[in-house]
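The structure appears right after this line, and notes come after that.
Note that one protein chain of the assembly has been removed; the remaining protein chains are unaltered in position.
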Amino acid sequence: MKLLTGKIIPIIALGLLFAGHYIGLFIAPTERMMGDVYRIIYTHVPAAWICLIAYTLTFFASVYYLFRNKMGADIFAEASAEIGVMFNAILLITGSIWGKPTWGVWWTWDPRLTTAAIMFFAFIGYLALRRFINDPERRATWGSVVAILAFIDLPLVWYSVKWWNSLHQLQSTPQTVDAAMVTPLRISAFAFLFLYIWMVQVRYQIGVKRLEQEQALPNPIAQGEQS
Amino acid sequence: MLAQLDKVSKRYGRQWALNQLSLDIAEGETLLLTGHNGAGKTTLLRLLATVMRPTHGTIQIFGHDSKTDYEQIRPAIGLLSHQNHLYNQLNAFENLELVAKLSGKSTENIPGFLDEVGLPSKGQKVVAQYSAGMKRRLAIARMLVRQPKLILLDEPFGQLDPGGVEMMEHFIQRWQEDTTLLIATHDIERGKKLCSRHLHLEKGQSVCP
Partner (left out) sequence: MSLAESTNKSPSLVQTVWLILQKDLRIEWRQRARINATAFFAILTLLLFSFAAGPQAALLEKQAPGYLWLAIFLASVLALSESMRLENDNEALEGLRLLSTTPVAIFLAKAILNSLMLWSLGLLLLPLSIAFYDAHMELGLHQAALVLFLGTTAISAPGTLYATITSKLQAREVLLPLLLFPVLIPGLLASVKAMTLIYTGDPMQQLPSWLALLFGFNLIYWIVGGLLFGRVIEE
C-alpha cells in the first residue's frame, strides 16, 4: 500500500503526463482554425476536469462530515480543496494564455472562465477561513458549511453569467475535435487524475499529522478513580 | 439519577480539560465544585448546560443524551456564568420579557422578580449602563423567570457587593428546596456551608477534597 501510494502512483502520473503532452505537442495534428495554440488544451482541459472533481469531492466530504463528524472527512475535504485550488490556478492561467491569441484578449466574461475565477475565490475563502479557527472541530464544521455553500453556488454562477452574456454571445470553444486530438487529451486527463490522487494522499497525511500536532491523544490516560 | 456522566473527557487542543470524569448527580442535592483555575469546573458546567459537547464519554440528563437530545434538556437548565446572556441594549424588563415569552412562561411575575433581586422594575436604563453587580442580579432574575430544574452556578459570589452575596446565599437556599444545584466557587468556606456534597477537581479529574 505504501509503495503504491508513495511510488507507483506518482510514477504512473508523471509517465502519463509526459506521454500525453508529448503526443499532444508533437504528434497530434495542428488545428485548422487556431494553429498550434490549441495544444494548450492538453493542460487546460484536464486541469478543468480535475479541478471540478476535486471541488465535488470536497463538497461530498463536507456533507459527510456534517452528518458523521468524522475528522478524516474534513481533512480530506481540505486536502482536496487545496489541490483543487492549484488546478484552478493552472486553469485560469492557461485559459488566459490561450485567450490572448485566440480571442485577442487575456480575459473574456465567458460563463466558463468567469465561473472558474469565482470558484477560485470561493475556495480560497474556504481555505483562508480555516486558518483563523483554532479549534479543530469548530474549524471542520464551519469549513464544511462554507464549502457546501460555495459548491452549491457554482451552477448558479454559471447560469447567471450565461444569461448575463446572452445578448452579446462571445466565441465559444470549438466543440468538434479530431480523434487524433482526443487520445492525448484522454491520456493527459488520466495523468492529472493520478497526480490528483497522489497529491491528495500526501496532503491528507500531512493533515492527519497536523491534527495530531494540534490535539492531545485521542484517549486521555485514566490516572485514578473519582472520589 | 438526575444526571449521569460516564467517563466524560473534553479536549481543547492539546489540553484535556476533563479527563474521564464519571459522576452521578442525584435529584435535589447541592454539589460544591472546587478546584484551581483550569481544573475543569467551568468546562463541567458548560457540558452539563449542553452548550458544549464532550469529546468522549456520555452525559445523561433527565434520561436524555446531551449530545443528541439537548433540545429536551435545555429548558430545564439554568446556567449562571460570567457570560450573563443579556442584551446590552434592552432594559431589565425587556430582557426578562423576551426570555419569558420565548420559553412560554408568563410575564406577569416579572416586576415581582425584579423586586426580589433589588432592581427597579420600571427603570428605562438599558443593561449596557448597569454595573457588574446589577447585571448579576438581573441574571438571577432571569433564572427566576425560567424556573429550571438543574441550576449551574459558575462563581456565583463574584462581582457582587456584600449585600449581593447575602442575597445570592438566600436564593441558593431557596432553590435548594426544590432544585438540584451545582456551585463552582473558590469560596470554599461559604460553599461548604451551603452544599451537601463536595467535588474537588484537579487536572480534569475528581479527587478527594
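Note that the chains are named A and B in the order they appear, and that numbering of residues resets to 1 at the start of each chain.
The rule is short, and it goes like this: a residue touches a chain if its C-beta (ideal position, glycine included) is under 8 Å from a C-beta of that chain, and two chains touch if they have at least 3 such contacts.
In this text the structure is predicted, and so the values were computed from the model without any measurement.
Decide which residue listed in A:K70, A:R138, A:R186 or A:R210 touches the omitted chain of the complex.
Per the contact definition at the top, the residue touching the missing chain is A:R138.
Any idea which of B:L79, B:A92, B:L153 or B:M168 touches the chain not displayed?
Candidates B:L79, B:A92, B:L153 or B:M168; residue touching the omitted chain: B:L79.
Check each of A:A13, A:I40, A:L57 or A:A150 against the chain that is not shown and name the one that touches it.
With A:A13, A:I40, A:L57 or A:A150 as choices, the missing chain is touched by A:A150.
Quickly run down the residues of chain B that touch the omitted chain.
2, 27, 49, 51, 62, 70-72, 74-77, 79, 83-90, 94, 98-99, 101-105, 126-127, 146-149
Footprint of the hidden chain on chain A, which residues?
Interface with the chain not displayed, on the chain A side: 66, 118-119, 121-122, 124-126, 128-129, 132-133, 137-138, 141-142, 144-146, 148-150, 152-153, 156-157, 159-161, 163-164.
Here, only the chains that are shown with their structure count from here on.
With centres defined as the mean C-alpha position, give me the chain A-chain B separation in Å.
The answer is 48 Å.
Of all residues in chain B, which touch chain A in the complex?
It is residues 9, 11-16, 19-23, 56, 199-200, 203-209 of chain B that touch chain A.
Provide the residue numbers of chain A that touch chain B in the complex, in ascending order.
That would be residues 134-136, 214-216, 219-224, 226-227 of chain A.
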